[in-house]
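Of the protein chains in this complex, all but one are displayed in their positions.
Lettered A and B in written order, each chain numbered from 1.
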Amino acid sequence: MKMESIEQRLQALEDRAAIQQVVCGYGYAVDGLNAAAVGSFYMADGVYAVGDIGRMEGRETIEAITRDPGHRAYVAAGCAHISTSPYVVIDGDHAVATCHTMVNMHGENGFFIGRLSASRIELARQADGSWKISLRQNWMLDGNPAGSHLLGRLNEGPIQS
Amino acid sequence: MKMESIEQRLQALEDRAAIQQVVCGYGYAVDGLNAAAVGSFYMADGVYAVGDIGRMEGRETIEAITRDPGHRAYVAAGCAHISTSPYVVIDGDHAVATCHTMVNMHGENGFFIGRLSASRIELARQADGSWKISLRQNWMLDGNPAGSHLLGRLNEGPIQS
Partner (left out) sequence: MKMESIEQRLQALEDRAAIQQVVCGYGYAVDGLNAAAVGSFYMADGVYAVGDIGRMEGRETIEAITRDPGHRAYVAAGCAHISTSPYVVIDGDHAVATCHTMVNMHGENGFFIGRLSASRIELARQADGSWKISLRQNWMLDGNPAGSHLLGRLNEGPIQS
């Protein structure tokens, strides 16, 4: 049943591994206040659309999360931006990863789940072969049906732009 | 030390990637009320055995979780069915994945961990090359020793049926 060449099969596995790195790496970079690493996961015109907060447009805007006083207060108190194992659909030079994201935090009474969201992450292969995020759409799983709707699209392929 | 051919090594990596998709995909599908996707991860006669709740037999029964009023109430309030990175042992056309599964939920006082379980997921390669679940055994980590016992079997290979 395999019609793909060795080269195609290796490339598909390498693509999947690279996309997994981007998806999980964002959280470590943002918790680590590493602006360059945060930015490296997004295209120059990438968008991070957080349903209940707003739309961050462009790598520089997204990198600036690491300088945001609110974000720095969470990091100073102790927090973990976690993404779960992504379900990945690749189509040529585009891909979409579906996962949950959550922010676990530290407070007076110990650790707690501060945010719990559904994420749908559109990625594109770059000229240098790397994968970067073009659009990450995030919805809190707090009763707004948008999050569930987004997760249900797990098998829907990426936007071809 | 490698005695395997390129083909065998590629196949083993592809198997692992496919199994990872099945394990994490179930949670996104069930949170997304996508019955067809939920069913696609199970064999027609697959079994989902939840220790403290009961044994769901057959793809149609498992898909019907998405129509269950209790499940739909959790989704409406906000929930995330999360599986952690699976530890995978493959033996020919059978495999077993060990992981934690949890259901994080939303309530009046914010987010909380509603269920936390140990899972052992038996999978089989299908005629079309895909991997599907034949048996998922799940035990709550609430003091019942069955969950710990199940996790300790992480290196025990799959059932050869």
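Assume a residue touches a chain if its C-beta (ideal position, glycine included) is under 8 Å from a C-beta of that chain, and two chains touch if they have at least 3 such contacts.
Predicted model only: the values in this text are computed from it and were never measured.
Engineer: Just one of A:Met56, A:Val75, A:Val96 or A:Leu135 touches the chain that is missing; which is it?
Structural biologist: Residue touching the absent chain, from the options given: A:Val75.
Engineer: For the chain left out of this view, which of B:Met56, B:Val75 or B:Ala118 touches it?
Structural biologist: Per the contact definition at the top, the residue touching the missing chain is B:Ala118.
Engineer: Using the touch rule from the top, list residues of chain A that touch the missing partner.
Structural biologist: 6, 10, 13-14, 17, 20-21, 23-25, 27-29, 31-34, 37, 75-80, 82-85, 104, 106, 110-113, 128-129
Engineer: Could you please point out the chain B residues that touch the chain left off the display?
Structural biologist: For chain B, the residues touching the absent chain are 1-2, 6, 9-10, 13, 16, 84-88, 98-100, 102, 112-116, 118, 140-145, 147-155.
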